[in-house]
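Single-structure report; data block below.
With one protein chain removed, the remaining protein chains of the complex are shown where they sit.
Right, chain A next:
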Amino acid sequence: MGTIVENIFSEKFGETARAGDVVLVDVDLAMAQDGTAPLAINAFKQMDMDIAHPERLALIIDHIAPSKSEGASELHIMMREFAREHGIKLYDVGEGVCHQLMLENHVEPGQLVIGADSHTCTYGAVGAFATGVGSTDMAAAFATGKLWFKVPQTIKINLTGQTKQNVSAKDIILKLCKKIEADGALYKALEITGPTTKNLTIPSRATLTNMAIEMGAKTAIIQPDKKAEEFTGAKAPDWVMADDDAEYVREIDIDVSSLEPQIAVPHQVDNVHDITEVEGTKIDQVVLGSCTNGRLEDLEAATRIVSGRQIDDGVRFLVFPASKSVYMDAIDKGVVQTLVDAGATVCNPGCGPCPGTHMGILAPGEKALATTNRNFKGRMGSTEAEVYLGSPETAAYTALNGVITTEDD
């Protein structure tokens, strides 16, 4: 019998599909962003076809929003014209990060979603099978409405225990990256379950599923429950669940109750340590935001720590709300005011410096602490810069002290 992913593929395929089977299926939703859509548009034009289902597509300008150069502006125009010509929904500058917009506005439990962005696996937070593809696969889906998939084997992750204060979903997923390693889930799906998972909010679950790709996984998925239904406004189909006798390629139990704040040190996401091992490292820039940790609860977690205090003189604290909706809620709740009062620079919704294009690029020798998902060499600017990855709580304490820490000074 099937895992959640096998059961979703069986439903879409119309007959039983199991790990290893290669299936051609309809795609419920497809998304491309400004780093991938222009190449997809070019590939689509080469195919000499019509768009199969424009209503199932979204194009999102988030990676360089606003544009940083004439070249980027031209690529944005290409996306706008293509969307207008074919009646495709386009989210323009200021709307937010693609994955947050897809979660807020489109994705429903049980859907099969592709995105031309590796972190598309985020939508497993609401019980969708969602995976990242490249631009040409995206173009093929534009043209045919379909894509082929090899049904992945599944690794089951069972999370138990209650985290300590100042330990959150980001610390859990960093610990898992360390355990599984950067290629440990290659070609596989993660099914994240257990009492801890059930207790997490949808935004926290999205922090977990977002980083599945950092272990090489094709996707991560969490069985949808009432929280997922309330978040998406859609009923979860009864087939989005694992059977009792589902077969897993590996099972991993993690008790999070003794977990300390975690940090990924340069230059690999699986190079994860207890924060105490690097405590005191001088930091030049703190980045709070991205599709991993730019949601309201992340901003609120940081706000609780910096409220009424001042960030260190030697650090730049950049905040990027994940979407316009997050930004507006943060304004309404006084979060933006508190962050700016403390010395943070709150920027427009979007990817910010995470993909290394603009707004906070690091110079040689600089060090950043970011709540983003990658610390590859050269990712946020210079190849001689260093990026550490941590939680919103760690980001806030580090901004206050100018050095990596989770303590008050």
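Quick note on the criterion: a contact is a pair of C-beta atoms (placed from the backbone, for glycine too) under 8 Å apart; a residue touches a chain by one contact, two chains touch by 3 or more; residues count from 1.
The criterion applied here is as follows: contacts and distances are computed from a predicted model.
Participant: For the chain that's not shown, choose its UniProt protein name out of "Substrate-binding protein", "Branched-chain amino acid ABC transporter permease", "3-isopropylmalate dehydratase small subunit" or "4Fe-4S ferredoxin".
Facilitator: "3-isopropylmalate dehydratase small subunit"
Participant: Of A:Asp28, A:Glu104, A:Asp137 or A:Glu393, which one is in contact with the hidden chain?
Facilitator: Result: among the candidates, A:Asp137 touches the missing chain.
Participant: Looking at the full complex, which residue from A:Gln268, A:Thr281, A:Ser307 or A:Asn348 touches the chain that isn't shown here?
Facilitator: Considering the complete complex, A:Gln268 is the one touching the chain left out.
Participant: Return the single residue from A:Ala30, A:Ile51 or A:Leu75 that touches the missing chain.
Facilitator: Here the residue in touch with the unshown chain is A:Leu75.
Participant: Kindly note down the residues of chain A that lie in touch with the hidden chain.
Facilitator: Its contact residues with the unshown chain are 13, 15, 17, 21-24, 34-36, 38-39, 42-43, 46-49, 63-64, 68-69, 71-72, 75, 115-118, 120, 132-137, 139-140, 143-144, 146, 148, 182-183, 186-187, 216, 218, 268, 355-357, 361, 374, 376-379, 381, 383.
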